[in-house]
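The other protein chains are all here in position, but one chain of the complex has been omitted.
Labels run A and B following the written order; every chain starts at residue 1.
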Amino acid sequence: MSFCRKLACVVLALVLGASVAANWLAPSGYAKQFREATDAPPSRTHWLGTDEIGRDRFARVLYGTRISLLLAPAAALLSTLMAALIGGLAGYLGGAWARMAMAVTDLFLSLPWLFLLITARALMPLNVSPLVSVLVTFLLLGLLGWTAAARVLCATAGTLRTSDFVRQARATGLPGRRLFWVHVVPNLKPVLYAQFWISIPVFILSEANLGILGLGVAEPLPSWGSLLKELEGLVSVGEEPWKFVPLILLVVVVTSFQLLLSKQEEVAA
Amino acid sequence: MRSLRWKIAGHGLALVATVLLGGFLSATLVRLAPGFDVDERELDPHLNAQSVQALRDARHQDRNVFKFYFSYMNRAAHGDLGTSLALGQPVRTLLRDRAPLTMRLLTMGLGLAWLLTLTLALSAAWLRLSVYDTMTTVVSGTFLCLPAAVLALLSVLWNVPGSLAIALIVFPHTYRYARNLLVKAYSRPHIITARAKGLGEARILFWHVLPVVTPQLLAVAGVSVSLAVGAAIPVEALCGLAGIGQLAWQAALARDLPLLVNITILVTLVTLLANSGADVISHVVRGQEA
Partner (left out) sequence: MKRHARMLRQSATPCGKAIAVAMLCLASLLGHALAQGGELRLCLRNEPKTFDPLKVEDDASGQIRYLTGGVLVRVNRQTQELEPELALSWKVSKDGRQISFHLRSGISFSDGTAFTAEDVAYTVQQLMDPALHSATGDAFRSGTGSVETKVISPTQISIRFPAPVAGLDRLFDQVAILSERSSKKEMAVLGPFMVADYKPGASVLLKRNPNYWKTDEQGRKLPYLDSIRLDIQRNGDIEMLRFKRGELDLINVLDADYFDKLAATSPQLVHDAGPSLDSEQLWFNQVAKSPIPAYKKSWFRSATFRRAISEAINREDLSRVVFHGHAQPALGPFSPANKFWFNSNLKPQSYSPDAALKELQAEGFRMENGALKDKDGNEVVFSIITNAGSKMRERMAVLIQDDLQKIGIHVNVVTLDFPSLGERMTQTFDYEAIILGLTNVDLDPNGEMNVWLSSSDNHQWNPQQKTPETPWEAEIDRLMRAQASTSDAKKRKEAFDRVQEIVVEQEPFIFLINKNALSAVSTTVHGAAPVILSPQTFWNAERLTVAPQ
């Protein structure tokens, strides 16, 4: 394993370990409000300072990692699988199937899903637990996030459909299902890995934006997305660089995922 | 020739049907979403009961989505796209006044995004240096992790055009796809053979790699148009740019059905045209290859 991949493994293990050990590393918890020390800079008691209502930012980053690091990749996996199924299959079948699937995909890309999400929130009880709320959010993101990759996968699968090795396999009498899963899908992996890698931060950020609809994490539960929203007060954040820590952490984790995946990409290539 | 004409006509009809379906589905989504019947003005304590009722009655006329859409299509056929509920102005005027700004923003944004994408992806695939690859991954990853609102705010802070913010929102997506597709293309046996035979890198790239990945890159290009359209909403809203993206956001908050239906139809048309165009070109390229 190369040095970069080893480093990526160590980083991810550290981040995951820290989130699991949040109870010990940040015993004050993510919800306790130190009302006498709001918006405080880093100190010995608060390593990353406190937020606008006095909650320890370090604790919130650790606990937020649990939510974001578990659920965002799960939602990314769901959207990737759906993209593979819909886009890959459509491209493989070609003809009218591909045209119909892509028309549906284009429709999906254009519709204002904001209103579906608002309706989803309305159907949920107001007293739903924060965890259920965030699970539903990531599930919806996974179910709606496949469209961009499906288009690319359809084009890729379409190219493969007319390639020599696929024609040869067909000529030897290989059943369609086996041909698709064993010979076509592995060649879609570069796009699938790209889709997976892109989706993780996109879903983390989308979850925070969905807060305006009542979806996403409910207070006081933190998530990386909600922590990143602090950066929107950019007028003064330049004077408070510790607020960039969630962003740096997200970039580091996303890069580590990519470095780990790059081995798989090379093998897929 | 005749069959080509039929094919084109068929595609055209399918496009129109999809666009109209998009409009109808959008109207349905808006109509079914909570808050459709509510006008913020009802909460004004100065309004008496009759005025509040008048506001509610005004909203009720659009309750039946089939009736609304049928009447909308009828009027649209005569050039009347309806009147915005939130702004009280004809939708046609609003779209006409704001479209040029959004078109400029999207064109510049997409152009910049693809310039960045191709520069970095081609160089990453060509050089095949893990350090360079890691660096580009970190750069694109950083922009991917930055909220769109922050990028928009940065563009205001640094006095740079909003199109740069759009470019930086779109480029990480397109870069990753393009880079992976190029890496895969470079690993094909015929490329390895070409290199072994001493073919120049430029020739390999333009004659053997790009033709292979063009259909997929075109698909990514088509998708990038949708990404850019989506990015235009927060960028215009935050940067105070009076474009269609800002209008879409206002319309969504106000449940402005006439405006939302028209914007969805416009977005669906743009998306379909972009993706269909990509499909047609890639078909031609594949045909030439064959």
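Here, contacts are C-beta pairs under 8 Å (C-beta built on N, C-alpha and C of every residue); 3 or more make two chains touch, one makes a residue touch a chain.
The structure displayed is predicted, hence computed values, not measured ones.
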Which candidate, B:34, B:111 or B:200, sits in contact with the chain we can't see? B:34
Check the options B:157, B:192 or B:284 and report the residue that touches the missing chain. B:157
Omitted-chain contact residue, chosen from B:138, B:199 or B:253: B:253
For the chain left out of this view, which of B:32, B:47, B:118 or B:269 touches it? B:47
Residues of chain B in contact with the chain that isn't shown? 33-52, 54-55, 86-89, 94, 97-98, 153, 156-157, 237-243, 246-247, 250, 253-255
Contact with the hidden chain only, please: which chain A residues? 31, 33, 35, 38, 52-54, 118, 121-122, 126-128, 130, 211-214, 218-220, 232-236
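Assume only the chains that are shown with their structure count from here on.
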What is the distance in Å between the mean C-alpha positions of chain A and chain B? 20
Any idea which chain B residues touch chain A in the complex? 14, 18, 21-22, 25-26, 29-30, 32-35, 130, 133-134, 137-138, 141-142, 144-150, 153-154, 157, 172-173, 176-177, 179-181, 183-184, 186-187, 212, 215-216, 218-220, 222-223, 226-227, 248, 252, 260, 264, 267-268, 271-272, 275, 278-279, 282, 286, 290
For a test of understanding, state which residues of chain A touch chain B in their complex under the given definition. 2, 4, 99, 102-103, 106-107, 109-116, 118-119, 121-122, 147-148, 151-152, 154-156, 158-159, 162, 187, 190-191, 193-194, 197-198, 201-202, 204-205, 208-209, 228-229, 231-232, 234-235, 247, 250-251, 254-255, 258-259, 262, 265-266, 268-269
